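Below you'll find the structure I mean.
Every protein chain of the complex appears in place save one, which is left out.
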Amino acid sequence: VLQIRYSLNDIERLAGGVELLGGTNLEVSGISTLSEAAPGDLTFLGNKKYKSEVADTKASVVLIPKDYEGKPSHNQAYVIVDNPSLSLALICREIECRLWPKPDPSIDKSAFIAANAKIGNGVFIGAGCVIDEGAVIGDSSVIQAQSYVGKGAIIGEQSWLMPRASVLDYCKIGKRAKLSTGVVVGSDGFGYETIKGIHNKVPQVGHVDVGDDVDIGANTTIDRARFGKTLIGSGTKIDNLVQIGHNVKIGKNCIIVAQAGISGSTVIEDNVVIAGQAGIAGHLRIGKGSQLSAQCGVNHDLEAGSFVRGTPAFPFMMANRIEILKRRLPDLFKRVEKIEEVLQHVTEPAPKSDQ
Amino acid sequence: VLQIRYSLNDIERLAGGVELLGGTNLEVSGISTLSEAAPGDLTFLGNKKYKSEVADTKASVVLIPKDYEGKPSHNQAYVIVDNPSLSLALICREIECRLWPKPDPSIDKSAFIAANAKIGNGVFIGAGCVIDEGAVIGDSSVIQAQSYVGKGAIIGEQSWLMPRASVLDYCKIGKRAKLSTGVVVGSDGFGYETIKGIHNKVPQVGHVDVGDDVDIGANTTIDRARFGKTLIGSGTKIDNLVQIGHNVKIGKNCIIVAQAGISGSTVIEDNVVIAGQAGIAGHLRIGKGSQLSAQCGVNHDLEAGSFVRGTPAFPFMMANRIEILKRRLPDLFKRVEKIEEVLQHVTEPAPKSDQ
Partner (left out) sequence: VLQIRYSLNDIERLAGGVELLGGTNLEVSGISTLSEAAPGDLTFLGNKKYKSEVADTKASVVLIPKDYEGKPSHNQAYVIVDNPSLSLALICREIECRLWPKPDPSIDKSAFIAANAKIGNGVFIGAGCVIDEGAVIGDSSVIQAQSYVGKGAIIGEQSWLMPRASVLDYCKIGKRAKLSTGVVVGSDGFGYETIKGIHNKVPQVGHVDVGDDVDIGANTTIDRARFGKTLIGSGTKIDNLVQIGHNVKIGKNCIIVAQAGISGSTVIEDNVVIAGQAGIAGHLRIGKGSQLSAQCGVNHDLEAGSFVRGTPAFPFMMANRIEILKRRLPDLFKRVEKIEEVLQHVTEPAPKSDQ
């Protein structure tokens, strides 16, 4: 399904190869790990730990560091490079550009564009998109098929909405952002005032402000603010199926892994890493550079540089220690029982004095 | 991006102001908290705890209670009201109506409407919608762009489907319901009969019946019943990314927070609150008015009025107590060790009789 095809010479050039060992008429049409590679694949020795796998790999071409001693098998070539991982990254970037070239500017005739929407220069808008009243699409941005940009919403320059992304009314996306399929930016905040058991909706009249260079993963949802704005700082990367509540403020260059959830009005400072399925209660402050482990549940403020795990979350080392002691509980119960027995003998009057 | 603009007089009128202090030609175009407000913002003193922030706020207009002592700064006005929080809510409701006026009845020409679908009076159907065979759209409802209403599905009067909501075949939505973007009502229940390691799908021929005044959050999924119906009671509010399994019955006026999951055939009685990321196993009954803490995992029935936390969930106070004791485990292990040492001295024959 992927239509890549590179000659050995292409690989050598892209990889910055300094030397070539083995067959010359080879072609690769796939990339794989040393152990999983098949003929026709490119592979690489990125970590010395896997050195022993090189001799047995079936890959046609191997990116290999200078200090590797060994020779390619029949119908195989080694491309000697300074740093195989870096070389692979360069090749992957080239492949990425081939597989996803920026589409030529155009607006599909099936797209619905409101009369007063502003479409920048060099914009691509795919089939079935809806760009609602007063929306602004920045220069050189790509709005793939079936996406929705609501009333008064703003998409920054060079941003890319994958198919079926949604930016709801009055929300703002920065420059060079990438929104994946099914993303919802600007759903209503979840706020109710309960009177005699009936939940009355609190109007959610704020918006969402997403910074520059932000990635948002598939089917992730970000709620609009009650008033003011929900804020996603520039450079922050968000994975799939994440929930971000109303009025949350996320700093710059944070990482938020899949299925994590952040409750309303919480502030996440810069460079925080939130692992998968973690949850953070509302109205908290998570200090700069903190790291939250997978599935943890945070219910209090964290100072800068915290590293926590567990529900409720507490410091990583302490949580680890308690985790180990928890597993020794069966033993502890037995020891206490034994102590009680011994103590009974010690404290009760000896039944027979001559024993 | 939000296009609100109110004069001081508008604010005074909407807020039910009883007195006005300070400048008169002011305008506001945003709402913010006391500490975050900038010139041009409206703010309010909703909680006495923040009284000290009033003097320093940069907001142009402040909603303030009668008993506050202090004066607006230059280019600032105080609107004196009985209850600033209530006044703000009134203003927000007015803004909500302005930002999201009910669209005029119309059916976009790009929408696909099956010949035998029944469209009520005063209905709006946006671009790219699909209303399938035999579907019924109630009077005065709004079906925003790209939504899907399946075969034989019924949408009640005055309900509102946000862009890209889906109500699949034969499902029913009550009156005044609001379905957010990406909602899926009526996905197949997850049921298989496993024979010799092969999973054979159990037909899921029931539907979903959603009551009146129900809100369903972005990308939430609700499965159709194996047979009969999955039921969401009137007045229940569901947040984003929630999963509700087949044949679940949810009572009236429940609150289900983001990323919670309810397994098949479980019954949730009225007025239950389920916090974020909580999970409930299948075939259980959760009694009326119960409260389930964030991330808890419930694997047994709960009687009415229960308040639980933890995985597996148990009563809140007991869980809290155990949580505290868990943190004292390192100390407990040390104490037991010490006891064992002491006891050894006590019980073993004294090494020297004259000590």
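A and B label the chains in the order they appear, each numbered from 1.
As a working rule, a contact is a pair of C-beta atoms (placed from the backbone, for glycine too) under 8 Å apart; a residue touches a chain by one contact, two chains touch by 3 or more.
What you are looking at is a predicted structure, and each value in this text was computed from that prediction instead of being measured.
The missing chain, though absent from the display, is touched by one residue of A:Glu36, A:Asp56 or A:Glu133; that residue is A:Glu36. Checked against the full complex, the one of A:Ala135, A:Val202, A:Leu241 or A:Ile274 touching the unshown chain is A:Leu241. Note on the undisplayed chain: of the listed residues B:Leu34, B:Val81 or B:Ala153, the one touching it is B:Ala153. Screening B:Ile4, B:Val273 or B:Ile339 against the full complex identifies B:Ile339 as the residue touching the chain left out. In the full complex, chain B touches the hidden chain at residues 110, 112, 128, 130, 132, 134, 146, 148, 150, 152-154, 164, 166, 168-172, 182, 184, 187-188, 190, 192-193, 197-199, 201-207, 209, 219, 221, 223, 226-228, 241, 243, 245, 259, 261, 263, 277, 279, 281, 295, 297, 299, 311-312, 314, 318, 321-322, 325-326, 328, 332, 335-336, 339, 342-343, 345-346. For chain A, the residues in touch with the chain missing from this view are 1-4, 30-33, 36, 89, 92-93, 95-96, 99-100, 108, 110, 126-128, 145-146, 162-164, 178, 180-182, 215, 217-219, 235, 237, 239-241, 253, 255, 257-259, 271, 276-277, 294-295, 310-311, 323, 326-327, 329-330, 332-333, 336, 339-340, 343, 346-347.
Please note the rule applied: only the chains that are shown with their structure count from here on.
One finds 24 Å separating the Cα centroids of chain A and chain B.
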